[in-house]
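First the structure, then my questions, so here it is.
A single protein chain has been removed from this complex, and every other one stays in its place.
Read from first to last, the chains carry the letters A and B; within each, the first residue is number 1.
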Amino acid sequence: MSSIPMIRQTAGKGAAKAAARRPNPRAGRPRNRGGAGDIRRPGPLTYGALGAVLLASLFPLYWSFLVGSHDSTALSRGIPLLPGGNFLANAAKVFDSIPFWKAMGNSILVSTVTSASVVIFSTLAGFAFAKLRFRGSKGLLVFVIATMAVPTQLGVVPLFIVMAKLGWTGSLWAVIIPGVVTAFGVFWMTQYLRDALPDELIEAVRMDGASMIQAFWYVGFPAARPAAAMLALFTFVATWTNFFWPFIVLDPSNPTLPVALQLLQAAHFVDYSVVLAGAVLATIPLLLLFIAAGRQLVSGIMQGAVKG
Amino acid sequence: MVDDEESSSKSVRRLAFSQRLSRWDVKVSPYLYISPFFLLFALTGLFPLLYTGWVSLHNWNLIGGQCKFIGLENFGFVLGQPYFWNAVGNTLSIFLLSSVPQVVLALLIAAVLDANLRAKTFWRMGVLVPFVVAPVAVGLIFNNLFADQFGLVNEFLGLLGLDPVRWHSDQLASHFAIATMVNFRWIGYNALIFLAAMQAIPRDVFEAATIDGAGRVRQFLSVTVPMLRPTVIFVAITSTIGGLQIFDEPRVFDQSGLGGADRQWQTLTMYIWELGWGQRNFGRASAVAWLLFLMIVLIALVNFLLTRRIANQGGRK
Partner (left out) sequence: MKFPRKLAALSASAACLTLALSGCGADAPKAAPSAETGKEPVTLTLATFNEFGYESLLKEYESLNPNVKIQHKKAATTNEARDNLTTRLAAGSGLSDIEAIEVDWLSELKQYPDQFVDLLDPAVEGRWLDWKTEAATTQDGHLIGYGTDSGPEAVCYNSALFKAAGLPTDRESVAQMLGTTWDSYFDAGKKFVAAKTGAAWFDSAGAIYQGMSNQLEKAYENEDGTVIAAENPAVKDVYTKVLNASTKDNLSAHLAQWSNDWVAGFQSQKFATTLCPGWMLGVIEGNATGVKGWDVANVFPGGGGNWGGSYLTVPAQGKHQAEAKKLAAWLTAPEQQIKAFTAKGTFPSQVKALDSEALLGQTNKFFNNAPTGKIFAERAKAVGATPFKGPKFFAINDAMQQALTRVDVDKKDDAESSWAKFLTAVKSL
C-alpha cells in the first residue's frame, strides 16, 4: 500500500504536526464505512462479543472467590452461584497457617526488582540490536531468540548447583538473578524499537554531541516507554506467579507467595476453600496493579502512537 | 613558527583523542549494552545446556551420578522408544490446537479492543486476568469441567442429546481440553501485545483506507495485519517456543501427572520429567531435552518463514 512512506513521516517528529493538521474526521465521509480510525463508538454487537470474552476471563477468579467463601465441603457438594460468608474465616486460616505477609513482601521485592532490571537491560540490549550497527548483530540476535528454546526442566539441577556453589540457596538472590534479563524482553524491545524509534532522531542527538549512553537515555528510553511499560507489567506478573524455580531453591521459611500458598495443600484431605481463599488473596495485589498500571498503559500507548 | 606548529599539532592531537573516544564509544557500546544478557545467559542458560549435553553422553543416575561414558547411546535408545514419538506427536498436536487459535483470537480481540470503547482500562486489563489466576484454581476448574463421568461439559453435552466425551481416555479429546486450558491463559496476553502494536499504527492510514472505500474487515486484513507483520512474527515465534514446552497444564490434567495411563497427553517436557525425576535416569532425560531443543529451533525457524510469507501476501492485495 502506498501509505508506507506516509507512516514513516507520521510516526516521527512530524506526527504531532500532522495530527494538528488532521481534518475533522466526521466531515465528508460516507456514513456507514468505519475502520479502526473511526471515532464513532462501537455498537452493541461489539460490546456483546467483548462481554462474552470478559465473562470467560473473569469467571475463574470469581469461581475461586466463590469456593473460598464456602467451606471444605464446597467442592464435593457443588457450589451455588452466590458467595457464602466464610471468606474472612478462611483468610484468617490462611494467615495462620503460612507466612503470608513475609511471602507477600518477598514477592513484591522480587517482582519489582526483576521487572525494573528486565526493562532496563532489555531496552538497552534492544536499543543496540535495533538501532546500532555492529558486527555479528544479526547472528547474536538469532542466538538470543534461540536461548528461549532451552527447556527449563533442563536447567534445574545445574542451576541449583551454581546457586549452591555461590551460597545463594534459600536466599532471594537465587530467584532474582536468573531473571534479571530475559530473551523475551530483549526480543520484544528490539522489535518494538526498530519501528518506533526513527534513526533520524538518534542521528540528530548524536550530532549535537551526545555520547551513546546519552543517546540511549534521552532518545531511546523515552521512545520505548509504551513497550517498556507493557514489558514491566508482564514481567511483574510472570515473576509473581512463578512457582517452580522458587520452590526448588527457596526454603519454606523464606518463600515467595506461590510457594507459600502451596503449603496450604499439605494434608491428606485438602481443604480447597482455604487454598482458593489464599489464591484470591495472592491475586489482589496484582489486580490493584492492573488498575493502577492500566490507566498508565492505555494513555502511554496512545501517546506513543502520536508522538513516536 | 615552532609554537604555531606545536600548538596546531597539539590541538590536532586533542581532537583526535576525543574523536577516538567517540569512535570507541560507537564501537564498544553495542557490545556493552547486550552483554548483561549474555553474561547472565552464560550462567543460567549456557552452562545448563552444556552440562545437560555432557550428562546426555553418560550413564547417569540423578542421585548416584554414575559416570560411564556411553556416547550417543542414550540418544539412540530414546529415539527407539515408542513413548518418545508419542510425546512428540502429543506435543505437536497440543501445540497446533493451542497456538493457531491463540494467535487468531488474540488478533481479533485486539482489533475489538482497539476501537473507541467506553471504560477502556476495564476491558483491556480484564482480558489479562486469566494470566494471573493461580494454577491450582485453573486445574480445579478445568478438571471439574472436563471430568469423564461427572464433568460439567459432559453434562451439558448430555442436555443437548450428545454422547459424553471421554476427555481423559481419548487422545485427541484430551489434547483439546488441554489446549483450552493453555488458550485460556495466553490469549489475553497475546491480545495485549497485538493491541500495543496496533495502537502504534497512525490513524491517518485508516483514514486514507476509508476514503479509498475499504470496509472494516477489508481494512483489518489489508492494513492492520500487514502493518502488524513484525508483531505477528514475534508472537508466532514466542508462542511456538513456549507452546512446544507446555508442561504445567497437562501436568495438572490428572492426579498422577504422567500424562494419562496410555500417555495420551504426555508432552516432551513431561517425558523429560518422567525420565529424569521419575526414573532418575538423568542421562536419557538430558538426551530428550537436547532433542527437544533442536526440535524447537527447527520448528520456530519454519514458523518464522511461514509467517513472514503469509503476512507478506496479506499486504500485497
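Just so we're on the same page, a contact is a pair of C-beta atoms (placed from the backbone, for glycine too) under 8 Å apart; a residue touches a chain by one contact, two chains touch by 3 or more.
Since the model is a prediction, treat every value here as computed from it, not as a measurement.
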Of A:Pro44, A:Gly139 or A:Gly209, the one touching the omitted chain in the full complex: A:Gly139
Residues in chain B touching the chain absent from view: 38-39, 42-43, 46-47, 50-51, 54, 58, 60, 62-67, 81-83, 143-144, 147-151, 166, 168-169, 254-258, 260-262, 277-280, 282
Interface with the unshown chain - residue positions in chain A: 72-73, 75-77, 135-136, 139-140, 142-143, 156-158, 160-162, 164-165, 169-170, 247-248, 251-253, 262-263, 265-269, 271
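Note that in this section only the chains that are shown with their structure count from here on.
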Computed distance of Cα centres, chain B from chain A, in Å: 15
Residue ranges of chain B in contact with chain A within the complex: 22, 25-27, 29-31, 33-34, 36-38, 40-41, 43-45, 47-49, 51-52, 62, 109, 111-118, 120-138, 140-141, 184, 188-189, 192-193, 195-211, 213-216, 219-220, 222-224, 226-227, 230-231, 234, 237-238, 241-242, 245, 247, 269, 272-273, 276, 282, 286, 289, 292-293, 296-297, 300, 315
Chain B partner contacts - residues on chain A that touch it in the complex: 1, 3, 6-7, 10-11, 15, 18, 22, 25, 29, 33-42, 46-47, 49-50, 53-54, 56-58, 60-61, 63-64, 67, 75, 121-122, 124-125, 127-129, 132-134, 137, 140, 144-155, 157-159, 162, 177-178, 180-181, 183-184, 186-188, 191-192, 194-196, 211-213, 216, 226-227, 230, 234, 237, 240-241, 243, 258, 261, 265, 272, 275-276, 279, 282-283, 286-287, 290-291, 294-295, 297-298, 301-302, 304-306
